[in-house]
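Attaching a single structure in structure tokens format; questions to follow.
Heads up, one of the protein chains got dropped from this complex, but the rest are sitting where they should.
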Amino acid sequence: MVRVSDEVRRLRKRFEARAEESHIWDAVQLARNPDRPYTLDYAERLFTDAFELRGDRAFSDDEALITMLARYHGQTVVAIGHQKGRDLSERTRRMFGMPHPEGYRKAMRAVELAERLGYPILTFVDTPGAYPGVNAEERGQAGMIARSILSFCQASVPIVATVIGEGGSGGALAIAVADRVLMQQNAIYSVISPEGCAAILWKDSGQARKAAYAFRPTANACLDLGVIDRIVEEPKGGAHEDVDAAAKLLDDAIRHALQQAEMIPAAERRRARRAKFRQMGVWGVVDEPTGDIG
Amino acid sequence: MVRVSDEVRRLRKRFEARAEESHIWDAVQLARNPDRPYTLDYAERLFTDAFELRGDRAFSDDEALITMLARYHGQTVVAIGHQKGRDLSERTRRMFGMPHPEGYRKAMRAVELAERLGYPILTFVDTPGAYPGVNAEERGQAGMIARSILSFCQASVPIVATVIGEGGSGGALAIAVADRVLMQQNAIYSVISPEGCAAILWKDSGQARKAAYAFRPTANACLDLGVIDRIVEEPKGGAHEDVDAAAKLLDDAIRHALQQAEMIPAAERRRARRAKFRQMGVWGVVDEPTGDIG
Amino acid sequence: MTPIEVNIERPGGEESGGRRHPNTCPTCRSHYREDELRHAQRVCPHCGHHFAVGAMERIEQLVDPGTFVEIGSDLRAADPLAFVDIKPYIDRLSAAELQTGLGDSLVAGHGRIVGRGAALAVMDFAFMGGSMGSVMGERFCLAADHAERFGVPLISVTASGGARMQENILALMQMAKTVGAVDGLREAGVPYISILAHPTTGGVIASFASLGDVVVAEPGALLSFAGPRVVEQTTGEKTAADFGRAESNLRLGQLDAVVPRRELRGELAKLLMLFSPAEDEPTGDNEPLMTIVEGDANPIDKVLGRLGLGRRRG
Partner (left out) sequence: MTPIEVNIERPGGEESGGRRHPNTCPTCRSHYREDELRHAQRVCPHCGHHFAVGAMERIEQLVDPGTFVEIGSDLRAADPLAFVDIKPYIDRLSAAELQTGLGDSLVAGHGRIVGRGAALAVMDFAFMGGSMGSVMGERFCLAADHAERFGVPLISVTASGGARMQENILALMQMAKTVGAVDGLREAGVPYISILAHPTTGGVIASFASLGDVVVAEPGALLSFAGPRVVEQTTGEKTAADFGRAESNLRLGQLDAVVPRRELRGELAKLLMLFSPAEDEPTGDNEPLMTIVEGDANPIDKVLGRLGLGRRRG
């Protein structure tokens, strides 16, 4: 008999009720809407000045992930974000926002710079996932994602991450470990795409909608599960309907979150961030442990 | 009129006397003798246990440079060395001891591990230079050497470097910034190979002997110029004549140097190492500065 | 659009199609009795093929007899999403526990290896494909806690298809959580040895398993972020026969060594010696059973309080 807390029971009840199912699929579509604002659309509205930092100092400049020094409300920050393309040529150049290992190495370089010079880090998460190609694998995609996550764990500067579109799996998380994690109302965040989940569990990627209903990649679910700190509202119809208004809402939320992150003493921040993620997860307890061996 | 110190005058006199010229060319040949002991020959004699650390976690495992965890007189150290090959197939595999950027990235990984776990670092320098190929250049050979030097500057653990064969240019220096720098009696250490120097300054690489006489890549000159701390004797005829005896002499020297390096307080070591190299260089002073502009 | 988590091939190199008996070697077709295979550490005596090893059997292979103490064995998945695909998650969990005798895909604990203490986190692919969910992540962290508290190295042995989709975003967060545990070890100067068994893919290799101070793999193990099938289906690229295999990973700089299973305990003993203080002799590991206490309070996040959940009180 697995004993769980009352809160787990409430969560289960709530999710079993299958409320808001139609919103789930709306969010999946809005998060992927080709007119949705991307990192650079917000950067040009949030920052008064910016200098793009390019290259991983090892192999290439991966344009699926961008890093910059930027001035945000009078202070310098390091901004890191996935970047999708608008037209076909930009999409190809930016690999639809799916970084190779070089993109994550660039992100780590930006984190290291922020740490050394004491600048807060703002990240913008919007990727279907890390690129799953042969070359990416050969150059250590998995290990680089792990090291990117580690570099975000290690930083002592304030970090605010916002999921602004697709928060796809490890490729998203690689830049999403932060003191405060925000998520736009119509963004999604999940361990796998609905199609991928459907292909594996239903053996039919056409069952994506069913998969999405089951695993709930929405901001509401992420908030309920304690994975994000706040949902950032979007203009009616979605962020693409009024990019300036969406940017204003995002700006207010990030600014507030940054103030909260800055209140943590620098010497405590690394440990506090670790503790925040340590608490993520839900489990029960049985009375009888399985037997020891040996 | 450039004013120089008496010591510079003495150095000039001494070098102008062109004493020991025949030893210079002997050393060039002994340092390159194909029977000369390499890093692994010493490692198996100096260490009671070792575990090779392979790979740069990014692109490849460069066998021109080896790193290992090793037990040295009862304590764990990180050992880093260039490694030439004995037969043609090993030479090719190890690129004649000329690392690609991946080799230096592996060295940096080993330095980072040593730093994190508090292990002293011992390096063994023996390379004609970093590999000057198109791929090495494209993957950032120059920047990686710079970053490797920087990682040796940043470490707070004790570091002892020994030039055991060819100390060729930046490819050697990349692992030779240390609290104590030793050099075997018949090793050479220079900014360019005698052939390269001759090709540029005499426009004739056949003038290598003349170039070597002029720029003096010997242990004696390095000691006189304050670049190394101690010369490590070799058995009569050179280290290859009695590898065990050479290893014993090297062991004593390294052990003593390590004890000296360990006496520097850890909190001071990074700064002290920087100060040591800051003092390298010889210059004079003129009375009249050139005019300021602007 | 990019499925990252992997519906992983069964261990071994068998062709697709016709099921084989688990004790038949997929490489050379030799067949063994269970006791024979177990005695051979599940390495085919004929061709060297490495069969899958369960978590408890792996611990027996590595740890000095009588020294292993499990931690966190009473944790069980709680299914907060009330997840149902073709079957309910709850039913899959029960079936896995019945099949393996384990409460989840990772067994945490501590023990001695040739006399030296270590914390252990050992995965079992037979439990839902070694997938990483909340319990697995917490158990890994408990092993890391032990290592940090007693200053002994952490050793993990992984075999996983990736994150557990049934816990969705909570499963993803286990990547951050376990990497955070590694960060704690790094901050404390405690060594971590990662052993990668076949297969280690997806969220596990993209988090803690890649972050060992030393990373070694078993021969032939598939070690990749996306599996070859996902790569081919998503990108249309062909994958070579050695795609993602341990030997390729060694060549590509991702591993320190490929170590045959029969040499693993010896290599671990050497590493534990190298990671031990100067002139340290192996001695009895007399630390008390771990008592889990409250971690540092998180000054930002009130999730724990809100959910009435979180770190187990021992």
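Read from first to last, the chains carry the letters A, B and C; within each, the first residue is number 1.
One rule holds for everything that comes next: a residue touches a chain if its C-beta (ideal position, glycine included) is under 8 Å from a C-beta of that chain, and two chains touch if they have at least 3 such contacts.
From a predicted model like this one, the values you see are computed outputs, not experimental measurements.
Participant: Which displayed chains does the hidden chain touch?
Facilitator: A, B
Participant: May I ask which residue of B:40, B:130, B:182 or B:239 touches the chain that does not appear here?
Facilitator: Residue touching the absent chain, from the options given: B:130.
Participant: Pick from A:5, A:60, A:156 or A:205: which residue touches the chain that isn't shown?
Facilitator: Touching the chain that is not displayed is residue A:60.
Participant: Suppose we count only contacts with the excluded chain; which residues of chain B make the list?
Facilitator: 2, 4-8, 11-13, 15-16, 32, 96, 98, 128-134, 136-143, 145-147, 149-150, 153-154, 168-171, 173, 176-177, 179-180, 189-193, 195-197, 199-202, 211, 214-217, 221-222, 225-227, 229, 260-261, 264, 268, 270-290, 292-294
Participant: For chain A, enumerate the residues touching the unshown chain of the complex.
Facilitator: Touch set of chain A with respect to the missing chain: 49, 51-62, 69-71, 74-76, 102, 106, 113, 116-118.
Everything that follows uses one rule, which is that only the chains that are shown with their structure count from here on.
Participant: What's the overlap between the neighbours of chain A and those of chain C?
Facilitator: Of all the chains present, those in contact with both chain A and chain C are B.
Participant: What chain sits nearest the middle when you go by CA atom centres?
Facilitator: Chain nearest the overall C-alpha centroid, as shown: C.
Participant: Specify the chain most distant from chain A by Cα centroid.
Facilitator: It is B.
Participant: With chain centres taken as the means of their Cα atoms, state the distance from chain A to chain C in Å.
Facilitator: Spacing between the chain centres: roughly 25 Å.
Participant: Quick one: chain B and chain C, Cα centre-to-centre, how many Å?
Facilitator: About 41 Å separates the centre of chain B from that of chain C.
Participant: State, to the nearest whole Å, the distance from the C-alpha centre of chain A to the C-alpha centre of chain B.
Facilitator: 45
Participant: Of all the residues in chain B, which ones touch at least 2 other chains?
Facilitator: Within chain B, residues 57-59 contact more than one other chain.
Participant: Mind pulling the residue numbers of chain C that touch at least two other chains?
Facilitator: 186, 210, 252-254, in rising order.
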